[in-house]
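A protein chain is absent from this complex, but the other protein chains hold their places.
Going in written order, the chains are labelled A and B, and every chain counts its residues from 1.
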Amino acid sequence: MKFTRRSSLALLVGMAIMPVSAMAQQDYPNRPIKIVVPYGAGGTTDISARQMATMAEKILGQPIVVENQPGASGTNAMRTVAAADADGYTLIATTSSPSFVTPALRDVGYDTLSDFIPILNYSGPFHGVVVPADSPYNSLDTLIEGAKSSTVTYGTAGAMGGAHLAFASVAKETGAKLQHVPFDGAAKATAAVLGGHVNAALVPAYRDLVKDGQLRLLGVLDGTKDPDFPDAPTLKEAGLAAEFPSIVGILAPAGTDPTIIAMLESAFTEVASSDDFKTFMTELSQPVRIMSGEELAKTIEENLNAYREIAKDLGN
Amino acid sequence: MLIDAFVELLNLWVLVAALAGIVSGIIIGAIPGLGPTMAIALLIPVTFSMEPIPAIVLLLGVYQGAIFGGSISAVLLNVPGTPSSAATAIDGFAMARRGEGGRALRLALYASVFGNIFSCLVLMALAEPLARFALDFGPAEMAMLMLFALLVIVLFGGGSKLDALIMVLVGACAGVVGLDPISGTPRYTFDSFAFENGFQLIPVLIGLFAMSEVLLQAFDSEPLVGDAEVPPLKSSVVRFAELWQMRVTLLLSSTIGTFVGILPGIGSTVPAFMSYNLARSRATDADQFGKGAPEGVAAPEAANNAVTGGALVPTLALGIPGDAVTAVILGAFMLHGLAPGPFLFRDHGLEVYAIFEALLLSSIPTVILGLLFFRIAIHVTRIQPRHLLPAIAILAIFGAFSVNNILFDVWVMLGAGVLGFLFRRSNFPLPPLLIGLILGAPFEQSLRQALLTSGGGYDIFVESPITIGLVALIFLSLAISLTLDLRKARA
Partner (left out) sequence: MNRAGRGGGLARPGFRTLTAGLLLTAALWAVFALNSQIQVFGFGDAGPDARSFPRLVLWLLAGAVALRLILSLRIEDAPLGDMSRLGRVLAVTASTALALWAMRQFGFFAGAAGAGFVVAIVLGERRPLLLGLPLIVAAIVAYGGRHGLSIPLP
């Protein structure tokens, strides 16, 4: 009796001092994993994250629940996940804006670099510089030259977005008179350029309209070319020192055990590189762009710093 | 397209959603004091996890059911659930006191189905062409259109113009809170992250229409409808020939309802009374009106049901809701990824046409359920709302939370509830507040977008044919309102 009690006490003490990480890696995951999506249900980020979750469930052997926490351009959800337990059971599927654009502009209550560990990047819609088909501008050069003599207006999906800041730094650098007009979402900015209410727009999801001949694609804001339009240069290729890489990736709160991160990275990468996932994303008109956690971390850090510089230049 | 969309409807869930919506609508609407806006606001969270088509079908079913339910309490108890069924109550209650309550309800049901079908056909004919036209609506055009809408609700919304103006401004001020749409800077956020998202429409709506009801009843503990005798119902039938005799009234009333509905912001009370007055002035036996004239029931019912289809035209084509109910439906569309505007029909044509057809076809179950239910519904009208209010309070907390899954929205709901109580108690009208909240921020955004594209020049507001037309409409409505006031003052 006495012996048993002492031994059970020892067992308890042993459990208490045993590193939590060792416990965690042994039987992770042993309950459902939650992926927070910082946008509403039904958007492309939400749909792709749900597909990712459904396919990764089979590999990880536990249900993956997708939870939407829309609002405040994604920063609410980021703040919640940053404060969540770093046990690998709360992750976030996030995009460029709340990870490195908004945090560069104002205090959002989290620091993407120190509060998160990137797991992988799996998508990211290309943002194009589009003009109406009857526009006098047929290249980025003519657009910038044109903007030196008379003001060129361009629409984006919203105030202080990555696209806006990229073009603001182009304007500053070249001296072109580029006037930003923020819209409430990319669809409205696209409608405005189609209706000729702005001279150009920086929007994703331009593929069908460009192929249809309603819009002309002058270039892309990303670091790499859109494989569907090999003729459209990146801003850097056109000699403009700005870019807005678009990411859709999964992050975990900082402090999550490295073995758990590795496990999740391999599971999600397996899903993202599968043919089924690619077919699904093509139907959604979204590219599959895989980056490892390390690469994603580097992209976020570089851009966060770049955007901080731009924001400082703009007089914030 | 129409057939593909119809195939989408051949789904058990759509049918279940429609039936569940209509039945719960009739029940909520029949309870004196509970109206369609509140019914929809409380049921939105239930639709979150549903597919877009059944979700919207459910909400439209709730709406149609609640309107009919509202006429049950209006006719039998003289307690209109919404201001718009107040016109129905005039002759409906008179008929009920003669024992013709059943006949009045049947008439109301058939007239509302007629109005609904008529306006739905107009909606199907107009929405897509107007949506295509929507590309021509740039920031300047949108700004003028919204100014017109705000003006219309102040001038023609009924009641005191100053009160309506105050409410529109309160709504616009509430819409300022959050991030500035143009420069992205926080406004009145008190350095709190929660405020950056602004006041979300659905929590505010639930607060204004559901929570305020709880507070109102806590204030007025006397029951709304004592143990008033419900007049006995004689069995009755409404023959097709009788409806055929009213065909001109039905058609005129539906036209009024639909086209007044298209004008953003007026709502359904004005067209209901307009068509009641028109029917009376055209009638050979005008002195029967107010004493139980069947056409006095049919005219307002046809008109106020026709408003929905009309109000959905600008809602879907331009994203500008016509009244509180379409504002809620607009919110539901957005939640389900169907963003109104020029791309709605291109990207989601199938869903939208399926929804139109559902709206059209839901007349059939509405009639069947309506006829089945109104004997049962008489018992429902005896339910004291106060028995349900604790449940409504719980559902309000739940509904406000579930929009963004944050508690802040529930606080917003409670705040809106207290304000809603004060406003309703002081007879300030709520619909203008809602329209002000919905249109205030986009109005400011469009205005500033237009000025950004024009380089600060105000001539952009009178440059295109559309803006010139809208400015002319703005002056015209000011002139009409002024003449009406002068005539009233002289009379």
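Simple rule for what comes next: contacts are C-beta pairs under 8 Å (C-beta built on N, C-alpha and C of every residue); 3 or more make two chains touch, one makes a residue touch a chain.
This is a predicted model, so every value here is computed, not measured.
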> Where the complex has a chain not shown, which of B:182, B:279 or B:435 is the residue touching it?
Replying inline: B:182
> Of the listed residues B:128, B:301, B:357 or B:444, which contacts the missing chain in the full complex?
Replying inline: B:444
> Hey, which chain B residues sit against the chain that's not shown?
Replying inline: 45-46, 48-49, 162-163, 165-166, 169-170, 172-173, 176, 180, 182-183, 185-190, 211, 214-215, 217-221, 386-387, 389-391, 393-395, 397-398, 401-402, 405, 407, 410-411, 414, 417-418, 421-423, 425-428, 440, 444, 447-448, 451-452, 455-456
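One rule holds for everything that comes next: only the chains that are shown with their structure count from here on.
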>> Quick check: how many Å separate the C-alpha centres of chain A and chain B?
In response: 38
> What residues of chain A sit close enough to touch chain B in their complex?
Replying inline: 40-43, 67-73, 75-76, 79, 105-106, 108-109, 151, 153, 158-160, 179-185, 187-188, 190-192, 194-198
> Inside the complex, what are the residues of chain B that reach chain A?
Replying inline: 48-49, 52, 134-140, 179-184, 186, 193-194, 196-197, 200, 334-337, 339, 341-343, 404-406, 442, 445, 449, 452-453, 455
